[in-house]
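A protein chain is absent from this complex, but the other protein chains hold their places.
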Amino acid sequence: MRRQLEGSRAVAETVARCRPEVIAAYPISPQTHIVEALSQLTKTGELEPCEFINVESEFAAMSVAIGASATGARAYTATASQGLLFMVEALYNASGLGLPIVMTVANRAIGAPINIWNDHSDSMSQRDSGWIQLYAETNQEAADLHVQAFRLAEELSLPVMVCMDGFILTHAVEEVELPTREQVDAYLPPFVPRQVLDPDEPMTIGAMVGPEAFTEVKYLMHAKQMRALEAIPRIASEFEHEFGRSSGGLLRTYRTEDADTVVLALGSVLGTIEDVVDELREQGERIGVVGLKCFRPYPLDEVRAALGHARRVVVIEKAFAVGVGGIVGQNVRLALSGLPAAVYGVIAGLGGRPITKASLHRVLREGIDDRLGHLTFLDLDLDRVPAGAT
Amino acid sequence: MFQVRIHGRGGQGVVTAAELLSVAAFLDGRHAQAFPSFGSERTGAPVVAFCRIDERPIRLREPILAPDALIVQDPTLLHHVDVFAGLVPGGYVVLNSSRAVADPRVVTVPATDLAREHLGRPLPNAALLGAFAALCGLITFDSVAAAIRERFPARLAEANVGAATAAFALVEEPAHA
Amino acid sequence: MRQPIKYYQVGSFAVGNRLLDPDERAVQADPSRSNTLTSGHRACQGCGEALGARYVLDAAMRAAEGRLIAANATGCLEVFTTPYPESAWTLPWVHSLFGNAPAVATGVAAALKVKGRTDVRVIGQGGDGGTVDIGLGCLSGMFERGDDVLFVCYDNEAYMNTGVQRSGATPPAARTATTQAVGPEPGNVFGQGKSAPLIAMAHEIPYVATATIADLRDLEAKVERAMGLHGPRYLHVLVTCPLGWGCDASASIRIARLATQSGLFPVFEAEDGDVTDVTKIRRPVPVEDYLRPQKRFAHLFSPVRRDDVIAQVQSRADRNIQRFGLVD
Partner (left out) sequence: MDKPFAITLDVGSSLANHTGTWRTERPRYVHRLPPCNDGCPAGENCQQWLYHAESGDYEAAWRQIMADNPLPAVMGRVCYHPCETACNRTHLDEAVGINGVERFLGDEAIRCGWTVEVDAPPSGRRVLVVGAGPSGLSAAYHLRRLGHAVTIYDAGPLAGGMMRFGIPRYRLPRDVLDAEIQRILDLGVELELDRPVTDIEQAMREGGFDAAFLAVGAHIGKRAYIPAGSAAKVLDAVSVLRSMEGEGPPQLGRRVVVYGGGNTAMDVARTARRLGAEEAIVVYRRTRDRMPAHDLEVEEALEEGVLVKWLSTIKHADGGRLVLERMELDEDGFPQPTGELEELEADSLVLALGQETDLSLVAGAEGIEVTDGVVQVGERMMTGRPGIFAGGDMVPAERTVTVGIGHGKQAARCVDAWLRGKEYRHPPRPGVVEFDELNPWYYSDAPRTVRPQLELARRSSTFDEVVGGLDASTAKFEARRCLSCGNCFACDNCFGVCPDNAVIKLDEPGPYRYEIDLDFCKGCGLCAEECPCGAIEMEPERI
């Protein structure tokens, strides 16, 4: 049923319909509204049967989820920013043990300086943690991706991170078609764990592995995550079939046919970019958009196919690797290696700085005119910086 | 696309106002998007929230820089904040005040008085939305009432609807005059 | 004067006792005990932790009628029991990280609760590092929330797995790889360290107890008590580390016994934050008897005898004796 509601609420109610059995949460902006809503749904009994556990840290939140998942329970948690970093040790453990935990990351910047506003520094810092990473463009997609995430995670025995822009999506009130419990039940089968702690069939989970087998273990982890490249589109199309709308997948193209300039981005900024692209089209520019929905595993072939014909690609991303430049940009270059297309990296929206149509028009114009370097900071205002600081 | 910016102070419910506005528009069959000026402002500090209303799905996520309308919950803000910044020519302004203002763009409503009268507490949101509905006719009063009823428990809801109705009437009259 | 035959003499404190009713005999005397930690593990000769873990888990297994799951912190116990491709555990067991065993146990308990598996019980366990240092946050959270977990700390008073470095449970004057026996204050300095049992008691959880591998009957009785209760429970077991303490492999139990008889390791029980029972010292000994056989204290006896330091250690023991009433 279609409703006008806050993104966090939409996600919470959707997660609730996925029948999570154990939810562990520690509050951090801008994730709070999600866990508040889930706590309420558990307390009122709408979420029966479910254990909602207020833990003492994100490290504990992920650890509780690990214990629960290893015992065969569908486990969920949500976090952001510093919280995600505080979890890091446990993140690698969850993926290493192959536990299908689903976690929402309400994307937020990482300090210092401390900053509660949105960018992708947090989830991007965990791109190699062994978790699958999905990025939502709208609250509708954020809700839908959680339903798909549980399917995906449990099918592959891998943890999945659903990333949605903090505040911009989590706190935005807009219309969302909430999946009904019936629909979800039909689409998402009960959790059948691949390994479970059970006195009836005891096993040892989490052994120490030495040089003789460690490489093989890691190889298998990689192979398993790569299997997601096949699973994600399939699960997305089954979702479309079941729910009547398209959400997720590996990537989405917009007006890229015949485009010689393609803008590539992830998350909520895509809408604004599409508005700008429409206006540029009206001005006669052959320009399109590729929205990346899945960043891990990295759909290299799909990206290459989607960008292959472009003469230039402008990658707009909300995080960067200090000392190198764009993170998504590097991956795009990898996908395009051997092809003539120029790749322009634009770092935008750091720490919540608004990405406006005006700024996008400016930077894309420069792109179209091939006046962009390989690394640009959008709306960089050096006048603010004391002389000599640079 | 119609864009509204709401000015208030932390704790006065600017975010709720934006949400109610978006819900009302949604109930009218339009697409709407409400969002706060994400920040860490505390109670009493000047804050703003935004609401976009359109016939088509809304993809744009930038803050509202050129509003078609302003709702100002607290007249004292006028002295400290440039509330009119970016207001489009001929844009609407609903100001919570018992005194008329010289500015021709501005319609004043004694929202706080009405709130005290109807719900016994100085929460001007409902009244201001009622006035806004009357002023620009973008959203129907019924939807505003429905949005309020969806958001608040029955008694509180009816009291707010009362305040909204009164404000709506206050703004309607001169139009008939 | 005629003695009532209340406790049998032969084997009275020994593991088994043919003169006792079978149900009064120690779990460890039972040929069909579960051997929850089974043979083939790679613990050092005379490892007190291996011993303590089997004692605790066999007793817990009996109390839970075999329906038990364990979450283990990183450390010696984890490393010597589960090097691929061999596991020495016979119960469902999970190792996640160094600092999160209590939280993982909470997750297990939550999953069992939500699935209505009331028959299955949960134990979390780790060494002193994983419990009183890096794991203390998770442990405190588990306590404070009232999660239905028995957490067992096998305290060998240092980070043995990494080569004997100081932990928050390392006693004063003890030599470790990070508190060398040099300088005017050789070994670990006085005035540092913490008591995990007292910290646990501050949470006013249903049950807190200390025990050692030297008094098996006491240890088993406490595990049984703990398993009879629900909610967070904490058992702190002193386990000798022949390697880290520098004593003979065969001395593990004797040294642990001396720790209690000297008063340096008080053995007690607490319920809801109050001490309810204390194991009195039976054969009092000066701390010197305990310190002497351990190389980690060798610097107190040579090249020059440090009577001043020994006296300081003795005063710690005396404080315990007075504080817990260890002697009648």
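Note that the chains take the letters A, B and C in the order they are written out, and that residue 1 is the start of every chain.
Please note the rule applied: a contact is a pair of C-beta atoms (placed from the backbone, for glycine too) under 8 Å apart; a residue touches a chain by one contact, two chains touch by 3 or more.
What you see is a predicted model; the values in this text were computed from it and never measured.
Put simply, the missing chain touches A, C once the whole complex is considered. Touch with the chain omitted from the figure is made, among C:90, C:165, C:195 or C:312, by C:90.
Here the missing chain is touched by one residue of A:2, A:194 or A:374, and it is A:194. Across A:203, A:229 or A:339, the residue that sits in touch with the chain not pictured is A:203. Touch with the chain that is not drawn comes from one residue among C:54, C:67, C:145 or C:203, which is C:54.
Mapped onto subunit A, the footprint of the missing chain covers residues 96-98, 157, 193-196, 201-207, 209, 213, 216-217, 220.
Touching residues on subunit C toward the chain that is not drawn are 1-3, 5, 7-19, 25-26, 28-29, 31, 35, 38-43, 45-48, 50-51, 54, 81-82, 84-91, 93, 216, 248-254, 257, 282-283.
Note that in this section only the chains that are shown with their structure count from here on.
If you draw each protein chain as a dot and join the dots that touch, you get a simple line with two loose ends.
Taking each chain's centre as the mean of its CA atoms, C is the chain most distant from subunit A. The geometric centre of subunit A is 44 Å away from that of subunit C, both derived from CA atoms.
In subunit B, no residue reaches two or more other chains under the touch definition.
Subunit C meets subunit A in the complex at residues 66-69, 71-72, 78-79, 82-85, 87, 89-97, 99-100, 103-116, 120, 137-138, 140-141, 144-145.
Here subunit A touches subunit C in the complex through residues 21-22, 24, 49-51, 53-57, 59-60, 63-73, 75, 89-90, 93, 97, 197-199, 201-210, 212-213, going by the rule given at the top. Within the complex, the subunit A residues that touch subunit B are 4, 6, 29-30, 116-118, 166-168, 171-175, 268-272, 274-275, 352, 354-357.
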